[in-house]
Structures are given as structure tokens and as C-alpha cells.
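For reference, the structure is listed below as C-alpha cells.
Heads up, one of the protein chains got dropped from this complex, but the rest are sitting where they should.
Think of it as A, B and C in the order they're written, each chain with its own count starting at 1.
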């Protein structure tokens, strides 16, 4: 099983994502943004970082990278695409996911652990998690404040497209649960077809005990799981 | 390779350049060169320098590049150990960290630029130190930042503080280098003259090490990365001038703007270049830009270089050789490539969307030669340019008031009328003791998944993937101690750094340092500098932590007022096995709490005195280097033997703060503690003296005996002072001189919220 | 062929929360500027652009905004011409404005 990790100029979590897919048994390959062909890969990860320095808007320039046509094509054909942090921002800019990620309410870059509640365990990205399971992962971004218009939010809610929500340590939506001002505490969503995921927190940084959490393993394992199932 | 003596005889004549000003005594003075220094230049050239040459000398012989005042002192520092691979003199020091890995590390100051423009000043400081590391062939794995500001109660200071922190964060976050620690102090002693020191460490395999040399006559020199603009002209000399009130105005055109995105590309491209084998040397165009990189790369080998100005990619039209040579535009490198591989080098840079242009070549005549459209505009023997800079050993006399200040009797503060608990809360809320979370939550601390211990412990730790090992790093310096007693203060800085490292389970192995001082031409400042360097050297001997490099920032004065002498110590430690990693926080109810070391009545220079009484006075805590050494060996032994659950040293805020921090941890799962102290000291000095050689550890009760006997073996005092209690219990301290009972929530409020609250105002 | 100096102004959609504007509004008040009644913060993108006519320049600028400079989900844009200078005609310059 082969996973492409796309490297844009300014990506800096590409290495972490490669390690993550390898840890769950996939073969990871870096794909440079100037390529126009993903090769024979089974899943695509758009890693975090500061593609093009986040200049103008995070993801605004990267979404025009040559490789993105191939990524969009891969997604439209139903291939699993996961965008983490800057990857999420790119997916919104290119239109594979609805909405946009605005500057954090604090107006600051925020770097600390956060807690996520699994809202929808029935996706190819979350099948190894339990519903309402609370996960611990680092977040590290300045623009993670998810925004979409009312209809879109209603649709996301109605169609179970909200996969992860920010919660407090004990799993509640109460005070202090929302680190960046995201609408409906949204931390991660999938597209209507369920094969494109975007999330701001970093499962790729929650893969080993020594890093403080292994809660990210389930996300990468779920994808591999799903593909293995599809294959057999 | 040619000898310098025969090049001396062959200095080419150089005609003054059309349109350049005439070199007059006034102009020489404006360039910060003394009459004697000018005579020296005449001797080296055998003729008068051109305007361009004058600029070159003034930059290379500035304090920043030439270490005029500090070199003789720095010579006294210990620099050698079996594990030191690269000592002072290169872009960064390098040590062996085991399993075939080497660590490059260095600290650099950007005090003056940050005082003028905090955001860009701090950002470009980070950019510079990153380049120093990856030009050695190492991939940066962590940064640290050591900061000093005035008291937080003025808008100006809050502006500087938030600007500096944002600048450091935005740059490092974008390049993708985790921050793993640092320090921040607020004290009127830094009013108007903040200190911004950035440290970086990078990992490499031994064979990946490369140095900054221009070797192989005929090899091309290539300018790589960003284009050259008029930024920071004379930044190097400017970094060695006192600030005055109007500096905001005066320094405008000099502000350099950082481009972390280009830096990230440059980082990846440089490491790829170095591994490609297409180049022989590479150096950052840092202070004094092409001038220092070009002449130093040549000077190191005895070769010469010739550089053609019209070949240098510029950002603005009409730049003169003088401007191009002294520009400090960021994110640029000078590369010495292997002849015939120019296109291979270009191809790698092209992949990373960067420029690389051949601007010159290595010559055999030992001359640093600059041409403009083929015409010489400067020709200076490289070796004397980089090494003949005169040095000064000045007279140092301690200011009279100091003896009196040290002798100040502090017994009046021994007792508190009122609740000791209240005082503890006040001390915990003091910005110098309070959590620096507001700062490091703006820094990416987890990118590249190496961070085994993030900021918030005694030291930061980065694991080495594929091994059991890890490297720990910390920066420390209590400027008040150094101010009151320079020699001991500097020793304490080294001792605390080492103590911080052993507390996380690391063996201290080497330091880099940043000497932040006032104007050394003043006798009392030179005294501080000399004594501090002496003290640092003495301590480094005892702890076996040689100095592999550092940075000197002098003239840190505003309107004649100097900062506290601040010799920041950046120390590296090696963790043999990640299983040894230890944090300051109590882990389990029922664990036994022990204090290693001795409590003393030593309030001198303490945060208690400053925060509650506005005084910086008294004799700083005593330091017995051998005792401190034994304590640290004992602590490390206990940790490696797996006996302790937590370890935390006592520093700012004393034992009271150390116990509180151990209870609170990161605020997630605080635990109370029931502490009983036997010492018959008055309560204030007992809780708030910042005596050295003390560490609070907690352990499973079954290990307490083993810890005591191990302490005994090392001749280290050890007392069981209590037990860890539950999450709903307070921190309670009983002592002959008084008692404390503080709810964890109150302590947490004071400790975690005080800086955010001030910054929100 | 002329060179047009124009400003592309990209501002957050009305109704969209603008934390940056809110923060500035707040600090202005605490600085005593109590007569300030609303603040919104956007980007001012200063573009120098070669085109044969103002219409052509505007058309190009608008397409830049739709494609890259503004995010339709969250931002509105407006274009303002600041100044113009004539360029010495040069071969091929009329293609200056073409783009795929």
C-alpha cells in the first residue's frame, strides 16, 4: 500500500507525515509539488507547514502548484485525501472542502495540546476510533478558525461531515473548549463523499508515547485499514 | 597556498572609485576606526584605503566581527574535551553526541536591531542563528531564546516584549524548527535596552560536517539565496554602538526584514548541496554580508578571493560596491563550489526556487579583491583583514557603590507581618517566576516530532530518532547576581544551567555563551566583563563543559546607562537513554518528597527582594563549585538508577517556587504536598532565598532509602521533607519560622495567569 | 502601453467576524480615540500593471482577484486606480496583458 506525502515549498510536516504512514505499515513516498502525476498511490496526505510562507492566505498560492490538479483528480475519483493543518487550508482554498480557515480569535499563533471528540467514527479516516472518544493531539497554527456560511454549517452538521470537534479534557463543549474560535468547535471535516478529510490538529505529532500521545495512530491506521478492506 | 608575508609585498594599487567620497579623518572616525587603527591599515596596505576598503575594514574591525575588547579575555576560556569536534572560530561549535551523531550549536544576539524594531529584529536574529547551524551541515532540531526586558508596567516594554516574541515565533514556526526552551527576565536594569539572544542546535552524522572555507584556487564563489538590497548597511558596526534616544529615527534605513519562507528553502537547498559533494565550503552572509563571509572563508585557508560586484544579484538598481559589500540582506549564503559543478549547484538551488550566481573565485595571492566591471575597487590581504584587528586589554575597576550594595544588611526582610501564604502567591505571580506559557505557546514546540520534553520543564529535550539517546538544552543567566558580583554571578549561571540539565536526566557536556554587556571602554564595565569571563571559565572547568563558541554584544547602553552584565550560558547535555527523562512535576499521591542540598539565609539579589521591595542588593548566594558538582552527580545518578519520579532545581523564587512548580506541573493534573521543614531559618529566607546547589526530588516511598544513601555516598545533604498529597489538597509547608497553606487553584491562578493578564491590559 | 499603479483592496465580508478589526477598535478607544465607531482590517495590495487601457487593466486586476487575491468565501475586493504613466512603446508589449 502506497501513500503519497506532497511536499510544497514551505511544507514542514512532510517528514512527520511520512513517518506516520510508515508506522502503520504503508509505504510512504514524497511527491514534490512540481510533479504533475501522483504515481500509483492509494492515498494522499497534504502535510502541515507554511507552504509559500502562508503569504497572502494560508494555502492560497500552494493550491496552484502543478501537483494539485492530480490531487483534485485523485479525490474526485474517490481516492482518500487527508489534509492536516496547512493541508486542510489548501484543501479549502482549492475547493475540495467547504469553508475557510481564518486567523485565530486570539490573533496569535497557538501551539499546545488540545482535545478532540470523535463525532463521526464511520469514515475511512476514523473507523478505528469510538464515537465520542476523546483524543489528545498538539495543535500549532495561526489560522485555524474554521468559518463557513450558515447553510454550509447546517449541511456539515446534518450530513455528519463534522468528524472532530474541539472539547475540554473531559470531552465537553463547555467553556475553554474552543481554542481558536472555530464555528461549532469544528476541528476536522470530511467532504460529502467522505473521502477528503481536513483537520487542524496534528495526529502526525501524536504517534509515540515519548511525544506525549499516541492518539494519532488511529487516524493513519484507519486509512490503511479501509484500503486493505477495499482491496480484499 | 601562498604565504601572507610575500603577499604583503604585492598589494595592488587601487584608484579611488568615481563618485565615492574622499577618505578624510572625519570619515575614518565616522567609521568607528581610531587613529591607531587607521595607521595599522596604512601599514597593511602600504597606501591609503579607498572608500570601499575603509567600509570593509570598519566592518571587519568592529567589535561585532573583530572582538576587539573581548578576544584577549575569551582566550582564557576552556575550549577542549575529547567530545569536542569543533571549537570556537567556525560558524558554530560541534560536539560528539554518540551513536555516530554530532551536534552543532551556537547562540547569537540581536539586541540592537530588536530595540529598534522588535518584530523584525528578533525574527532576523533567529534566521541568522539557523544559518550558522545548517551551514555546518547540520539540520536544525531546536531553538532556544534568552530574553530580557524592562518591567512590564510600561506600554513600551509590553510592545517590545510582544513584538520580540511574535518575531521569534513567526520566523521559527514558518521554517519549522521547534522551540525547546529559553528564559525571560523583566527588570528595570534592561529598560530601553532589551536583550534578545537566540540559540539553535542541529544534528548531523559525523561525516556530514562541513566548514566555511574557500579552498582550491580557481574554484568559483557563488552567491546563493535572496538578492542583495540596502538593508542593514553597517549593521555590524551599528551593533557595536550605544543606543541613544533618537535611534528610532537614525536607524530606520538599517532595518532588515526577514523572509522565513526563503530561509526554509535555503535550509533544504543547503543541506542538499552539502550532501551533493559539489561544494567545498559555505558560509552565511551575516554581519557585514559578503565582506565577512568572503574574507573569512579566504582567511581560514590563506587563499585569496576575487569578487565581481556586477555579478551579485541585487534587489535595487544603482547599488555601489560599498553598499553591496556591507549589505546585511537576510537569507543569503556564499558558497565555494567545485570548479565544473556550477550548473549542478544551480540545478539544486533552482529546484528550491532560489538563485545561485557565480560572483568570483578563489585565488592564490591571499588577497581579498573586489572588482566592479573588472576594475579593482578594493584589494586587501585577507589574513590581516580577518586576524590583525587590534585588541584591547583595558583597565577594569569595580564601581565604588558595589561593595556597599553587597554589604547591605537584609535582615529587616526576614519576617513578614501578614500571611506567608499571601507572600508566596505574590512571588509566584511575579513575572520573573510566573509561567512563561504566554511566550512558548506562541512557538511551535512539536514540529518534526523530536520534542521529548517541551518548554515548561528545567530543560528542553530532543530525542535522536533511531537511537536511545537525546540531547537536552537550556539557557540561564541571572543578571542581578552578575551585577552584584560578576565573577560569582557568571559561575552561578553555569552552575544553574548544568543543574537544569541533570534535573531532566542529562549529562552536561558543553556550552555556548552570549556576553551581553555595556560599553567596555568604561572601567567598571570592563571589570564586569573580565570578572564574568573569568568566573564562567572557572565553572566550566569544574563541570567539564568546555566553551565551543558564542557571541559578544557590547555597548548595550541607553543614554549612558548600561544593562546588567548578562553572560547568557547556553548549555547542552546528553541523555544516555530516553528512559531516564525526568520532569519537575510530582507524579503520584503518596510519593516521598526530598530536598538535596542546604537551605541558607541568602536573600541577596533575590526575586523576593526585587518584586516585593524593589531592591537589587545584598550579596548573591554563595556557590561552592565542588559541592554543586557533587549534588549534580548525585541527582543524575539517582535519575539514571530509576529512583526518582520528579526532579526540580531551586532558582528564581527559591524553595517556595520550586515546591509550587512541582505541585502545579503544566496545570493539567496538579497535586498538593505536605511539607515539613526543620531548618531554623526565618520563614522568608527559608522559602525565598535563591541558594545554589539545591534540588527537590520526589520518589516512590520504597526508593527513599536508596536516594538517601546515594546522596550520602556523594556527600550531599539530603532530607525527607514531606509527601505528595491529592489533587484537592493544598500545598502546605510547616517550618519553625512560619507556615503556608495555599490552595492549588490560587497558586495556579497566580503562576499561570499573571503574564497573560498584564499583556491583555 | 501604460503602466497603471493600482490598489487592490481585499476586506472581510460584511457580517464576518473580524477579530483583528475588533482588537484595533478596542485599542483605539483605550488610547482615547472614542469617536471611532467601526474598524475593519483587510489587505491593501499595491499592483503595478502594464496594459493598453484602464479597462484592460481593470479586467486583468479583477481576474487576479477572482483567481488568487481574494477568497470568495470570506472576502470582498475593490480596485482603485492611483496613477498611470505612459511607457515607451516596445515590440510585443501589447502581449503584456495576455494570460492563460
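The rule we apply is simple: a residue touches a chain if its C-beta (ideal position, glycine included) is under 8 Å from a C-beta of that chain, and two chains touch if they have at least 3 such contacts.
As the structure is a computational prediction, the values presented were derived from the model and not from experiment.
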Legend entry - Chain not shown: contacting residue from B:231, B:284 or B:615: B:231
Inset, instruction - Kindly state which of the options B:75, B:156, B:206 or B:315 is in contact with the chain not pictured. - result: B:315
Inset, instruction - Touching the hidden chain in the full complex, which residues of chain A are there? Just list them. - result: 52-53, 55-56, 61, 64
Inset, instruction - Using the touch rule from the top, list residues of chain C that touch the missing partner. - result: 3, 7, 9-11, 21, 24, 27-28, 31-51, 60, 63-64, 67-69, 96-100
Legend entry - Contact footprint on chain B, counting only the chain that is left out: 116-117, 120, 226, 229-231, 248, 251-253, 255-259, 261-262, 315-316, 329-330
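Following the convention adopted for this analysis, only the chains that are shown with their structure count from here on.
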Inset, instruction - If every chain is a node and every touching pair an edge, decide which shape results: line, ring, star, complete or other. - result: line
Inset, instruction - Would you mind pulling out the distance in Å between where the CA atoms of chain B average out and where those of chain C do? - result: 42
Inset, instruction - Please compute the C-alpha centroid of chain A, do the same for chain C, then give the distance between them in whole Å. - result: 31
